[in-house]
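A single protein chain has been removed from this complex, and every other one stays in its place.
Chains here go by letter, A, B and C, matching the order in which they are written, and residues are numbered from 1 within each.
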Amino acid sequence: MARMNMVQALNSAMDVMLGRDPRVVILGEDVGYFGGVFRCTEGLQRKYGEHRVLDTPIAEGGIIAAAIGMGVNGLKPVAEIQFADYIYPGFDQVVSELARLRYRSAGEFAAPVTIRTPCGGGIRGGQTHSQSPEGIFTHVCGVKVVMPSNPYDAKGLLISSIEDDDPVVFFEPKRIYNGPFDGDPHKPAVPWSAHPRGEVPEGHYTVPIGRAQIVREGKDVTVLAYGTMVHVAEAAVRAAGVDAEIIDVRTMAPLDVDVLCTSVCKTGRCVVVHEATRFGGYGAELVATVQEHCFWNLEAPVQRVTGWDTPYPHAFEWEYFPGQARIAAALKEVMEPA
Amino acid sequence: MARMNMVQALNSAMDVMLGRDPRVVILGEDVGYFGGVFRCTEGLQRKYGEHRVLDTPIAEGGIIAAAIGMGVNGLKPVAEIQFADYIYPGFDQVVSELARLRYRSAGEFAAPVTIRTPCGGGIRGGQTHSQSPEGIFTHVCGVKVVMPSNPYDAKGLLISSIEDDDPVVFFEPKRIYNGPFDGDPHKPAVPWSAHPRGEVPEGHYTVPIGRAQIVREGKDVTVLAYGTMVHVAEAAVRAAGVDAEIIDVRTMAPLDVDVLCTSVCKTGRCVVVHEATRFGGYGAELVATVQEHCFWNLEAPVQRVTGWDTPYPHAFEWEYFPGQARIAAALKEVMEPA
Amino acid sequence: MTPRSRLHVPSPPARPGQEPDFSYVQISPAGAVGRPDVMAAVRDMEEISVQMVRVLDEENLAVGPWNPHLEPAELQVGLRHMLLTRLFDDRMQKIQRQGRISFYIKSTGEEAVAVAQCMALQPGDMLFPSYRQQGLHVVRGRNLVDLMCQCLSNTRDFCKGRQMPIMYHWGKGNIFSISGNLATQFPQAVGWAMAAAIKGEDRIAATWIGEGSSAEADFHYGMTFAAVYQAPVILNLVNNQWAISTFQGFAGGEHRTFAQRGPGYGIPGIRVDGNDFLAVYAATQWAAQRARQSGGATLIEHVTYRTAAHSTSDDPSRYRPKEEWRAWPLGDPVLRLKAHLIALGEWSEERHALLEKELDAHVTACWKEAESYGTLTAGPSLDPLTMFEDVLKDMPQNLVHQREELRKELEARPKATPAVQPQAKEG
Partner (left out) sequence: MTPRSRLHVPSPPARPGQEPDFSYVQISPAGAVGRPDVMAAVRDMEEISVQMVRVLDEENLAVGPWNPHLEPAELQVGLRHMLLTRLFDDRMQKIQRQGRISFYIKSTGEEAVAVAQCMALQPGDMLFPSYRQQGLHVVRGRNLVDLMCQCLSNTRDFCKGRQMPIMYHWGKGNIFSISGNLATQFPQAVGWAMAAAIKGEDRIAATWIGEGSSAEADFHYGMTFAAVYQAPVILNLVNNQWAISTFQGFAGGEHRTFAQRGPGYGIPGIRVDGNDFLAVYAATQWAAQRARQSGGATLIEHVTYRTAAHSTSDDPSRYRPKEEWRAWPLGDPVLRLKAHLIALGEWSEERHALLEKELDAHVTACWKEAESYGTLTAGPSLDPLTMFEDVLKDMPQNLVHQREELRKELEARPKATPAVQPQAKEG
């Protein structure tokens, strides 16, 4: 099997889908000739032509609106928003239109648009290149929300998203485009080629939307994480020597409640981890869901480990980032509650 | 003391502030000559002139952006977004600009903008005139989020918002503009004049931002609600004959954790009520906060009573609306957990 | 602070109690404006964005280069559609006043826009309307019963009770779903047209936006994408002078015609007498031809007047002279086409009265049928549990649970009304 990093895996997903399905089109800022600022669409315009891999004006709202119109006209558009921080100008088209079209037309119209967008910090991007706004989109019924944590899932989930008849907002944790990251910026970078999930089939396959994955079985505590934080959690658990069950949520909406809650009911303890700010964030939904379903099994309050409730500061990325230490503290807290 | 409905109370707040502070300006669609589609700004342009009470183009993003610029130039703009459903075109200016300006300039620039916007359903408005998007804004650090439940608080909180040096998104539950509403659409409407909180001083006073209010003391269960749902909760509690402590959250962000959690620690049970869709909503934050702080006191899982995870359907408002029956069911659930 | 202010604040020519004044509307004589070649360069046709394309002259005859030379039979069909639209509107407004539907929006005075345009397009062309183009459905032959059932949110409502009245859609008729959020359809139509071009089809798209709504971002997105990709789309801006209480000056109309926005983006702009059926038809034909020949988009500004209230929730006498519509210099589209047909000897007052009676009876019959499928308050009603469908294609677990919760809640409700599965049928 081929070894790919996440950028290559995403590229391969789009390549496969452009090749298989003439309805697939790619559009976004700098995605065409240049291949995207993160190179995810590299070579695709050359291969499929500039009528299927389109550079666009710099207008996220226009990109999403045009994608909706294309979707209504039978295409399967994959729109790239250059950074998740720049999705807000397109927010109305996502919330009021993309997410609502099927419902308001009682199923007669729908736009199967996939919106790909890199999220997360740790690349010295400061507050406008580091955000993780997935939580906001999970509150919008009518769109699915996905975030892979490795190349295998990235490709499989992206193919599923493009094939899905519903709109998907597909977040790509850019910190792990090139390799898994355990939260320690001082360690040398590790490439995906050394990771089992860096093995990626060349052709078509899918990873289902709506299914979480247990990445480490354990019995003492359940850690719920996604994206970059899956790797940080793994490292933190290893370092803490706790027998934790780590679950990669993978799909934020619809949520795989069964897998999550079965685990928490088993372990009786839970730590929720994400990079986004805490207040009103997606972690709150995970906590609420867990306590609703596992209350009688819980032996300690569910803990949230998250970014602080501030913008992502350029100089203090590693003080902001919810790294291993913060996860370790939370693990300790749930294992030996005060 | 005067008796006012909520529209009059909001009007009075703006009137007082326009009169006291020459920096205050009002802007929005139809707010000037016409006095707003809900009449909240009625008479203000006539009194203060069309340079302080401005009709605007239909462009929510432009309205908020202009308000930011005005705020930077020393004014205190109060922008009306005609329906909360229409705030999304201005979302980028709120999230990326209004909420971040003070932070990114290390305090050197700030825009003390108040955004007023009517929210909530029950007026046959269908999916685009009924939304309650407060949860989304609570996840955006750098703005305060407020929703009053009665005329007294509406005026006092709006004055506090205008005087606040930070931006405030001020949600107005339009279903109770004219009178409190207990969730039963078949009962005759009740005017605010019959309600103690319909007594509103004519002049200047404030209700502090960031403070919840206990609207009914009780010892068996805590009900957390805000806006319209405070009244529905009161009626449901009355009908159920439960000795519930009902707390009007009033300020969604920053949250008055102390008052909420002191109550839940006392009662040991909690029901969270809001009209917005459930998944990823503000209720999740309330549940997460409560279980973090009151875990050892909780005798049952915290329940959420909310709108369903669908758009607000025109024909099924009263099947959608989280009315007394749904609250009663949740009260039962926490009082006698299965 | 006010006295010092140097801010320019637009102000309408007349407020309640004042004399209506439409002297600001620049009107060209019928036939006076040239008709450029459909493939001409934008820079060579700025005139048509400043002047006003008009065909019907003061003698009610069709003159000049924009005369589309329609057969009398076609004109009669146009008249019929406009009249039916108007009678339908009038009836629905009455019905709303009786409390039998929750809301309504009339297109009175603007019927030529939707009707003439739709007639000038092909059935396969895709339409992305705003909420004031019900005439499109009429022209494409939709059963009025369907529209009424939508307004009633009843058992035959093709929206399954999810939308406020008038938020129609029609898949088979190639009419897109109306959004409650202004302007969003504008760039979507451009995306649709881009897809048509990518697929090499020669269907085109048409979309409508109000002059007030043109201040929204979506107008700019639509214009920009249409210009950049030369998308085969007709971009219509209906300047009916008012946006709820706000006159068109607040959208930028004080300084420039809206049609002139077009050339600013490199798109032809046509300013047309929106109450002149023939002119609207001709402008649309021109734009459609240009689009089909890969000439790209055209912006058409329809100069018309919102004779009606904004909606049934609105009372325009609060912000404009009550009888302002009487002073509107471009008259009424129905009366003008009628007069034209009479001038041609192809119509008469008698035939008109007869037609009106026939259409009115038709509307009555439709309403009777529609009501039999239920109203908001009485008769058979939709099953509320259907509200959980179509959020996603397949119902996710959380909605399955919530549906079950609601089922229990409804079972326990005192007086359950009989639930009916939706049977929306298309006409």
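Everything that follows uses one rule, which is that contacts are C-beta pairs under 8 Å (C-beta built on N, C-alpha and C of every residue); 3 or more make two chains touch, one makes a residue touch a chain.
This structure is a prediction, so every number in the text was calculated from the model and none was measured.
The missing chain, though absent from the view, touches A, B, C when the full complex is examined.
Contact with the chain not shown here comes from a single listed residue; of C:L237, C:A251 or C:A282, that residue is C:A251. Here one chain is not drawn; of C:F128, C:W170, C:W208 or C:Y221, the residue touching it is C:Y221.
Touching the chain that is not shown, out of B:V31, B:L44, B:A66 or B:V334: B:A66 (per the contact rule at the top). For subunit A, the residues touching the absent chain in the complete assembly are 22, 29-30, 33-34, 37, 48-52, 54-62, 85-86, 88-89, 124-129, 278-279, 308-311, 313-316, 319-320, 325-326, 329.
Hidden from this view is one chain, which touches subunit C at 1, 3-10, 42, 194, 197-200, 202, 215, 217, 219-221, 224, 227-232, 249-252, 254-256, 260-267, 294, 296. Listed here are the subunit B residues that touch the chain not shown: 25, 51-52, 56-57, 59, 61-62, 65-75, 77, 89, 92-93, 96-97, 100-110, 141-142, 144, 165-166, 210, 253-255, 257.
Just so it is clear, only the chains that are shown with their structure count from here on.
The most distant chain from subunit C, with centres taken as the mean of CA atoms, is A. Separating the CA-averaged centres of subunit A and subunit B is a span of 31 Å. In whole angstrom, the spacing between the mean C-alpha positions of subunit B and subunit C is 35. Multi-chain contact residues of subunit C (touching two or more other chains): 159-160, 162-163, 167, 179-181, 217-218, 391, 398.
Multi-chain contact residues of subunit A (touching two or more other chains): 61, 89, 92, 96, 100, 103-104, 141-142, 253, 255.
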